[in-house]
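Excluded from the complex is one protein chain; the other protein chains are retained at their positions.
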Amino acid sequence: MRFIFKTSYQQDIRLYRHGGDIFWYGLLLLALLTAPAVLDVYYIGELTLMAIFAIAGVGLMLLTGYTGQISLGHAAFFGVGAYTEAVLIEAGWPFLLSFPTAGLLAGAVGVAIGLPALRLTGLYLAIATLAFAFIVEEVLARWESVTHGHEGMAVGDISLLGMDIDTEWKLYYIAIAVLILVMLGALNILRSPTGRAFVAIRDSEHAAQSLGVNLATYKTLAFAISAAFTGLAGALYAHKLLYISPDAFTIYMSIELLLMVVIGGLGSLHGVVFGAAFVILLPQAIAIFRDELPSMVAEQPGLESAIFGLILVLVILFEPLGIYGRWLKIKHYFSVFPLYRKATFKRQKTYSRMTQR
Amino acid sequence: MEPVLLNTQLIFNGVAVGCIYGLVALGFVLIYKATEVVNFAQGELLMLGAFFAYTYIGILGLPYWLGALLAIASMAIFGGLLDRVVMRPVVGQPTFAYVMLTIGLGIIIRAVASMIPGWGVETYSIDTPYSNAVINVAGLVISVEYLFIVIATCLLVAVLYGFFSFTRLGVAMQASSQNQLAAYYMGIPVKSMFSMIWGISASVAAIAGILLAPVSLIDTSMGFIGLKAFPAAVLGGFGSIPGALVGGVIIGVIESLSGFYLPAGFKDIAAFLVLLVVLIVRPEGLFGTSTRKRV
Partner (left out) sequence: MALVEVNNLAIQFGGIRAVDGVSFEISAGEIYTIIGPNGAGKTTIFNLISRIYDPLDGTIVFNGQDITHEQPHRIAQLGIARTFQNIELFENATVLDNLLLGRHRHHRTQFWQEIVFFPVVRHQELEDREKVEEIIDFLDLQHYREQFVRSLPYGVRKVVELARALATQPELLMLDEPSSGLNVEETRDMSFWIRDIRQQLGITLLMVEHDMKLVADVSDRVLALNDGRVLTEGSPSSVQGNADVVAAYLGE
């Protein structure tokens, strides 16, 4: 069992807990950087998708996992980011300008839903975000002069610092770079006053207010940052797909994003990456097993959805802490072996008093 | 068509569609009042109900009324089982868990329905005793299907109101909804009450599905109408049974009118725009009460 001996407050603030962390993350980084030399183009593409979804997942996790604001319509921000990028690239903007703008615009849309939603909690907020996403989807489809509506829109190549990003692995590196930046940003926020304020809002709005946290400011900020990150992911998605249409950004995608967050484990950034990997690899896994299953079951188009839904239900029922939670439990089990107590992770059920006013 | 007649026609059609929204919203509200859970799979229950009806009437060839009744009964059992098996273990967990759980259930139900042989991804219809009949009243073309929806909804709401207000079981359910602990102490088996409420809610969804079938035909994406029911429930106020119906009708009428008077695309989002406005201006809806946590 590793015991971390602390000698300064700096240690608590640092992003890494001990030398071992640096080693493992360094190794991971090395693996990611050398992947294109080792893996087939197809898998690089899958990794790129994973990175893109992970970026969106970080956004959603900040909002739902850390600030406690349920968003059932995050695909809206993804779509806004994607279309902004497509439109700007078409208009001749350089990537280094269009990309951040896509994020900023998505962030602005986030504020647009965050502000009116300030007084809403839990369920009502979830429904509001759902409604909002539908409206945004409809706008994207109807605003044909800009988005070409249901016809869809081709996305031009990125030209970065004079270099054309025209292969999978080039896009892959950009995606990984953005993912790392976004994660660092999120981690920084979480170890700062803003991040703590987010968690405070999630756990007790009354207490947060009594400590001087302006709910309106921080909830809106959470929406803005979350939407901006998701918008950046959308922009990259546009370049990955090379052709976008409004039907990509429906409630299915919102649920996929949520599935990622749930499977990964709420309140865990590591979990987001696990979740993204899971969501992207699941169709692959199903495709492989399809051959094994009796043809009656295997040929059904609904199979993927059914398994999707089943996993969602099972995770909620049996492992609400997600994959990362399971990983933590396993680590914990080994670190305190043989003194493991099941009750360490037992869920606390809470009942709050609601009164009618 | 002259304006008054046109508007009346539009309004009537809107009311009929709104009744369906209202019925689905009613299903939401029943479960919410009892357990503070919103069943995001309510639309899928509607779809299942319609498919059960199709199976009994279309496939097995039973007469319409018998088939419909069996479908409603089947869904009642299904709803009760759903609560017993899936929902009960998650009591006391935060809202997010419920939301994701019921969303997941909805996905499973739709996907499995599309995989069942004989159901699959085809579109079906069932013959009703009143299909395609129309009545002409003072220049209005009233489809009997629509009329039937409105009448059936009103009857159903009246029956439910009577049930909850005047029967022992209904009153016991109300008690369980309002104060679980007190109900327990009175000897009411609260958990069973909740399963029964889920059963009733599923039956209401089934009735909605059966009423909707002649109008929109039966296929696995029928459940999407459930999403329109959210604006209805919110408008009515999530805790109110008559509110759900009123909310549904208002949404239906607004949709119908905007389909005609506003540019294309507005009809699809009209309901959601109303939803957002209500949530911003008066979150508790028309008939609801606001609740807040006591510190």
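Here the chain labels run A and B in written order, and each chain numbers its own residues starting at 1.
Rule of thumb we're sticking to: contacts are C-beta pairs under 8 Å (C-beta built on N, C-alpha and C of every residue); 3 or more make two chains touch, one makes a residue touch a chain.
Every value quoted in this text rests on a predicted model; they were computed, and no experiment measured them.
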Chain not shown: contacting residue from A:Val199, A:Leu241, A:Leu282 or A:Leu310: A:Val199
Selected from A:Leu29, A:Leu96, A:Ala154 or A:Ala207 as touching the chain missing from the view: A:Ala207
Identified contact with the non-displayed chain, of A:Ala56, A:Leu123 or A:Ile189: A:Ile189
Touch list for chain A against the chain that is not drawn: 9-10, 12-13, 185, 188-189, 191-197, 199-200, 202-204, 206-215, 221, 225, 267, 348, 350, 353, 357
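As a working rule, only the chains that are shown with their structure count from here on.
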Separation of chain A from chain B, taking each centre as the mean of its C-alpha atoms, in whole Å: 33
Residues of chain A defined as touching chain B within the complex: 64, 70, 72, 116-117, 119-120, 122-124, 126-128, 130-132, 134-135, 138, 141-142, 206, 255, 258, 262, 266, 296-297, 300-306, 308-313, 316-317, 320, 347, 349-357
Partner chain A, residues of chain B touching it in the complex: 38, 86, 89-97, 99-101, 103-108, 110-115, 117, 121, 220, 227, 230-231, 234, 264-265, 268-269, 272-273, 275-276, 279-280, 283, 289-295
